[in-house]
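Every protein chain except one is present and positioned as in the full complex.
The letters A and B name the chains in turn, as written, and every chain counts its residues from 1.
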């Protein structure tokens, strides 16, 4: 009896111990698989730096120094210099595509070193935007909804030893983004802000049966992109197919209202609601902006 | 006897159980090591978008949205706009370097939104090319051999909710590439195609003892790169060292036939078989294209 009892106890111990190993095993494996399959959050740059200087190299280095595993990519380093409104538009149209958790580091920053604040913005779709408080985030906040804004003031998330007055991309925005990508909670960047700078952007509207808007950007093809939404066309019951008259300052021309650039012959003038979901005018396989010297910021008028 | 039998059975059970843990262990470890060491296949972009707009930002976002672990890099976003032939050449000379399994997403797409098909091409060296069926893949197919072509028609691999007629890079090509990178078999993109669009590219040839070809591309240094293969020089028994006469339209000049740019003095005219394995003419540390106004597409004649 006693011997068999000892035996039973031994077997029980054995079972407990033998269960222990697989349990740790499963836990560890789960942990490892999880940490392996969890991608680093993306850090996405957008700047007006151009790419000939050391600036984008330095900002990326400053990120990798904080998080050697960082996954960095970029939208553009060729935002027109100091053009916050163009930057806000380009950011909006790109950011919408990225997965939740993406951290955008945005440096179009004419006020660097002055009183404008470095901020981190969280939107309701779970993305984070880091950059200067100069209006550059107006459009993404308007579109995706504001969750919270923080002023970046914690020296531990900056390059405090070499802080410059001219390159906060390298010294504040990049490092702050890198710390977030390592799991630092956004609340640790600094205090909550109640408000943020926005720029006054006149909306396009209908005036005397014409649609009046603004050229927001001329793209690299020379396509001329306005701030005119489809709803204004719908209000006027304008539908695909007919010609439209376009007036920009003293330049007047006619475009075919179509769906795709290739819907008119090569060299033909056209207007369409493009991938940015706003009205643009273009020459099929040509450069309209150069042909007629159309510039961003100009007033544009569309009529039947 | 009975007791010792029980003991033996207990020990046997123990051994079986005790083997169980290490076995799972090894399997799981193998699995984890495998999944950790297996890199994500590369997704390599080539476009004529330029980099000032939201376009490359959006296409990359559309890829990351489908596969947050995607590894994206690029060949160029500065293919001359709508220049399918230049794009085909640049793709050929880059793609050859990449490992099997690489997925190229190529957007030089003047016909976007018209009837040209979105396709995925598999070549015999195990690489995949995604883009418009407009001839852009002619040269890689010719060089590496065609395994299969599929029309991309499965809405599940597209951004079906926001499909535009102007930006299939974002709405079809990028997402399709991202799905492939997650392991979706290429057969699931759509039906097999029997043929593909190719462009007629006249080969360089020998005419009256001269080599006659075409300028395929002017590179960023101003070097003038032709479609002339070494075999034509060999046929004429032209060897390194002597001067050669070059004629492009009304411009005639002489070059030294050498191996390296630095084989002539700074400012000297030279011709060589460059890294693209075709004949090019250049000025050492100068810009030949600007100096003589030579353009891609022009006829070029070489003689002794």
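Basically, contacts are C-beta pairs under 8 Å (C-beta built on N, C-alpha and C of every residue); 3 or more make two chains touch, one makes a residue touch a chain.
Just so it is clear, the model here is predicted, and its values are computed rather than measured.
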Candidate in contact with the missing chain, chosen from B:93, B:122 or B:168 | B:93
May I ask you to list the residues on chain A that touch the chain which is not drawn?
-> 3, 6-7, 10, 14, 17-18, 20-21, 24-25, 28, 32, 35-36, 49-62, 64-65, 68-69, 72, 81-82, 110-114, 164-167, 170-171
Please give every residue of chain B in contact with the chain that is not shown.
-> 3, 7, 11, 14, 18, 21-22, 25, 29, 32-33, 36-37, 39, 42, 44, 46, 51, 73-80, 89-99, 101-102, 217, 219-221, 259-263, 272, 274-276, 284-285
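Simple rule for what comes next: only the chains that are shown with their structure count from here on.
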Distance in whole angstrom between the CA centres of chain A and chain B is 28
